[in-house]
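Missing here is one protein chain; the remaining ones are kept as they sit in the complex.
Chain IDs A and B follow the sequence of writing; residue 1 opens each chain.
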Amino acid sequence: MTDTLTAPADTSPDGAAPPVSSAGAGWRTLRRRPAFLLTGAGVLLLLLVAAAPGLFAGWFGHGDPTVCDLTHSARGPSAGHPFGYDVQGCDLYANVVHGARASLGVGFLATAASLAVALVLGCLAGMAGRIVDSVVARLTDVFLGFPFLLGAIVVLNTLPTRDIPTVAAVLALFGWPTMTRVVRASVRSVREADYVVMARSLGAGPWDIVRRHVLPNALTPALVLATITVGGVIVAEASLTFLGVGLQSPSISWGLQLAGAQNSFRTHPHLLVFPGLFLSFTVFVLITFGDTVRDALDPRGR
Amino acid sequence: MTTTTGGTPAEPQPLLEAEDLTVDLLSGTPGAPRSRRVVRGVSFTLHEGETLALIGESGSGKSLSAMALMGLLPATTAEVGGSVRHRGTDLLALHPDALRARRGKHIAMIFQDALSALNPTLTVGFQIAEVIRAHEQVGRREARARAVELMARVRIPDPARRYRDYPHQFSGGMRQRIMIASALALSPDVLIADEPTTALDVTVQAQIMELLAELRESTGSALLLITHDLGLAATAADRVAIMYAGHIVEQAPVEDLYDRPAHPYTEGLLAALPRLEGPPDDLTPIPGTPPAPGPLPPGCSFRPRCPAARDSCATRQPALLPAPPARLVACHYPLEASSAR
Partner (left out) sequence: MPDDVTDTGKSPTVTAAAPAAPVLLEARGLVRHYTSGGPFGIGRGRATVRAVDGVDLALRSGSTLGLVGESGCGKSTLTRLLLALDRPTSGTVRVDGRDLLGLPRSELRRRRRDIQLVMQDPYTSLDPRMTALEIVREPMDVHRAPEAKHSRSARARELMEMVGLDPDHGHRHPHQFSGGQRQRLGIARALALRPRILLCDEPVSALDVSVQAQVMNLLKELQRTFGLSYVFIAHDLAVVRNIADEVAVMYLGRIVEQGDRDTVYGRPAHPYTRALLSAVPEPDPRRRGESERIVLQGDPPSPARPPAGCPFHTRCWKSEKVCTEKRPVLTPTEPGGERRVACHFPEND
């Protein structure tokens, strides 16, 4: 070939960037970010607490949330019981630690369910044509227009049992529309992108296009929204439980603890403060984690 | 450093004079700030009634130079050094309010993208009138009358009716006319046009350039034309400055520059240009790509792409020096500029 093909000294303008593979690049960047390491460690810790509360609950006292002594009812922090006791006289620290499972369980389950529905419906609406799109869009509108609290209360009240899966399912029922809208919007913008037109002109079928271009590009905003949603769902679970329509005892959850604390806040503020702190910390960690992941998943931001 | 001017002795005071203008783009976080130099010491003068074209490829720093001249770069994202004197006053040393007063009144700018430069929620007439009212004590009615007059002057048909239209109701060419009208609202003596026709079709571009030339003739204002288009500069400019990697590498009266380029980059650009005349042979591209913003290796920034580079080009950076009669060139081994074509 002539020199026209070989002459250009093709050094990339930002040639300083190290060679990175598609899959490894995000991870490599993530590892270098203190914000990610910090929030990532926080998320891991939360998951560990949820998975094996026994590991943490016994740090100070006996660690069993069900061993209660009514004589200690609502007593404040003391030696061996840094958080004090709840109204039943159970160790509050052990209770808060054990409460993480319910809260995170509901949060992750509900979010995962919403995300799954959102990805399916969003891709369908974005790719399948006008009629399907209109149907999905109107359906999300209807659900969005439904007052969440009212709806959740009505549905939950009709359920015979309210354990983690059922509460999660109800929360997902009202959580998918927002996420579907986000997925649908990004699917539509990717669908119009030049590289998708290109792929179509190559003869790529709709499934090819979804798998190759649409999902990878539409997933990031959905994932980010999902990490934020987990926090929101945990708060929603707490609110519902607080209102008496969420989880029921003997479940242990932050919402139940907060609900129990509502009447004695003035006299025994620690009952509200400690579960509340854990709840806020969890939500904060999840949201910041979502932000750092979003930054890292964008190949242009590296 | 003595200023580099056109070279003729006893020149009158220039209208606009940029000296050693630098722009650093700031990025990164407050904890770990990063800055990349993109304009690396640009000096030029603009005289009354003259048109100077600043030509460069993308990333050469031409548009940022113009923004810096106007004080339009936000301090949070860019740091501007050097001086820009307008009739002897250093604009960069002025208080932001004083600079704002000068902007529009004495120096006005025409942007490439008229659609995003105009506010989509306001009528075009209102936007022109607003420019007048921001700088002069005139009533609503008078400002309106003058805006309609300006619209007529840039030949918008039926200006009184179109006064009430919104930007999206105009075609690209008509919107660019609106921009020109609002730039001319206060009869500035310097117009800076940043790629004014790049977004337009060639027949509309011809209309706008014709209009600009006419208006310049009738108002006597000077024009700084920022463009990537060597053809456009050839038809509109009196003098041309070529930018590469944040430097001006050559500056000359328009005919000298196109007839006998002295800098290898200028010559390379002219050779790479497809033309309507002559045999349509293979073009002669400049190999490689322009350097990325940021620190440059020592020596001449064009050296890696230069066919005439020698060893010394790698160590010493060439300064922009006069090459009589009226040329400035930044090259250790300029092409034979004296031999006529």
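Descriptive notes on the structure:
In this section, contacts are C-beta pairs under 8 Å (C-beta built on N, C-alpha and C of every residue); 3 or more make two chains touch, one makes a residue touch a chain.
The structure presented is a predicted model; accordingly, all values stated were derived computationally and were not measured.
Shown chains touched by the undisplayed chain in the intact complex: A, B. The missing chain, though absent from the display, is touched by one residue of B:L52, B:L224, B:V249 or B:L269; that residue is B:L269. Among the residues A:A204, A:L223, A:L272 or A:I287, only A:A204 touches the chain that is left out of the figure.
Taking the complete complex into account, A:H213 is the one of A:H81, A:R101 or A:H213 that touches the chain left out. Interface residues of subunit B with the unshown chain, by the touch rule above, are 57-58, 171-174, 201-207, 209-210, 228-237, 254-255, 258-259, 268-270, 272-277, 280, 282-287, 289-290, 305. Residues of subunit A that touch the chain left out of the display are 1-2, 4-8, 10, 12-14, 17, 19-22, 25, 193-195, 197-205, 208, 212-213, 216-217, 299-300.
The criterion applied here is as follows: only the chains that are shown with their structure count from here on.
Centroids built from CA atoms put subunit B at 50 Å from subunit A.
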